[in-house]
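The other protein chains are all here in position, but one chain of the complex has been omitted.
For chain A:
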Amino acid sequence: MTERVSPGRTEPGGRRWYSIAAPTDQRDDDPRMTATPALAIELVGIHKRFGEVHANKGVDLAVRRGSIHGIVGENGAGKSTLMSILYGFYEADSGEIRVNGAARRVRSPGEAIAAGIGMVHQHFMLVEPLSVTDNVMLGAEGGPRLAHGARQVRAKLAALARDYGLTLDPDAVVGDLPVGLRQRVEIVKALVRGADVLVLDEPTAVLTPEEADGLFRLLRILADEGKTVILITHKLREIMAITDRVSVMRRGEMVATLDTAATSPAQLAELMVGRRVLLRVEKNEARPGAPALVVENLVVRDAQGTARVDGVSLQVRAGEIVGVAGIAGNGQSELLEAIAGMRPIAAGSIALDGAPLGAAERDPAQLRRLGLLHVPEDRLRTGLVPSFEACESAMLGFQDEQRYGAGALLDRGAIVAHTLAEMEAYDVRPRAPLLKTAKFSGGNQQKIVLAREIERGPKVLLVGQPTRGVDIGAIEFIHRRLIALRDAGVAILLVSVELEEITALSDRIVVMCGGRITGERLPDRTDERDLGLLMAGVSDRAA
């Protein structure tokens, strides 16, 4: 009934990973191709360059209609670029996009929407003070009279609720909705605009485990009803749990497309990195010493006077890692910044090595001198200056050290040499101290920050989201460094929204919700469900 050849074979000139992909493809495809030939999306030979960076090198992708297709890859592997090309943010240098078998040009998000492609961004594109109806209608008002468009949107919302169980209160103000429902608004926005293909970029980053499960159930319903879902994620667990097929990208190339049922997390990780990876962190028992960092009844208020940290007490002893778990935005960031001296504290006390810190010492520069160093949560907004050369970012916070030059002048040679040494020690690639910081991949940027902070021999290290947007190979490296630092007697306070990371690294776990600590656990005596409840604010059941 069709003359279409299996996508695996349309591309002439086999590539070296073909041995992995082809057998799976052929075994499964041939019978199914004749039964359900429909491909919702095909990308053929996509090339995209940004200056020196070849982000997509002849990428092919075939996504079956009505399936959930995962795309995994390390950061900088080219997943986001590929999806941006599909959604019209970028135009490919060469290559073809086919939607339902027909070649289409997608030069703008508007053209992507017209082609039935919808995108749910990692960071929501919503207007918080407006209602759900207004947000959905935005950009699709259907004429100058709002009432008419609003009526239509309401009818569509009702239809979506009926067909997919996508219930939403059309009059609710988006700003009042929990994160999971805001994401639902984004999905509804795409569907109302007639999307048959939904692209979700790291959709679970902001969700609790329960909310993520809810999202996955919804995606499954959508796929069963004939919608196509493309899921970009770096969490292999999610790939295994929800997708039908999975494509792996590495260094701008599509290295394999596999049936999820026929693969394993270990195989996917190996394909992503190109070598075998340990998914678990190996560590010995901690041998904690004296309390190095003691926080008591800390209260931190934001500009509006709301208490973001509301009476938090915790202590970190030398030689232990204390993990702070919680959904993003529950006061962990403010806690870290307050301890690091970047935010004023409204009440409470912080003591370092048994000595309480006065107001004059709670200043980032002073604290650095006292041995409290800080790997901030947001590399690009806080930890580095993206527009600076890497060597200039590598001295941020330590710019007054004598090694960078005596007096008022900076010694460029010393700065570059020092950065190069740090880059060697932490395997930063490329080893280019003069390259702009923004041009390094997320993992390498994080290594620049870690090298800068760890190399100074901290007593207390604050670490925020050490592996956010960092590829698997670098995650392994960073985790090993942190464990080694702990074993060397450093007190580490770790904040992460990745539960796996918290449980893998921490010797003790505290959970924050709404600015308070809702419970403390030992990593081997808890599980995701237990932590998830604490993260959702269900107070401690005195385990």
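Just so it is clear, a contact is a pair of C-beta atoms (placed from the backbone, for glycine too) under 8 Å apart; a residue touches a chain by one contact, two chains touch by 3 or more; residues count from 1.
The definition used in the following text is that contacts and distances are computed from a predicted model.
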From "ABC transporter permease", "Cation:proton antiporter", "Cytochrome c oxidase subunit 1" or "Penicillin-binding protein 2", the hidden chain's UniProt protein name: "ABC transporter permease"
From A:Arg104, A:His121, A:Arg193 or A:Lys283, residue that would touch the chain that is not displayed: A:His121
Sole residue of A:Gly180, A:Gly397 or A:Gly537 that reaches the chain not shown, by the stated touch rule: A:Gly397
Full-complex contact with the absent chain, from A:Ala340, A:Leu357 or A:Ala390: A:Ala340
Contact partner of the left-out chain, one of A:Arg49, A:Arg154, A:Arg251 or A:Lys459: A:Arg49
Interface with the undisplayed chain - residues on chain A: 47, 49-51, 80, 84, 89-90, 93-94, 121, 340-342, 363-366, 368, 374, 376, 378, 381-388, 392, 395-397, 399-400, 405, 408-410, 412
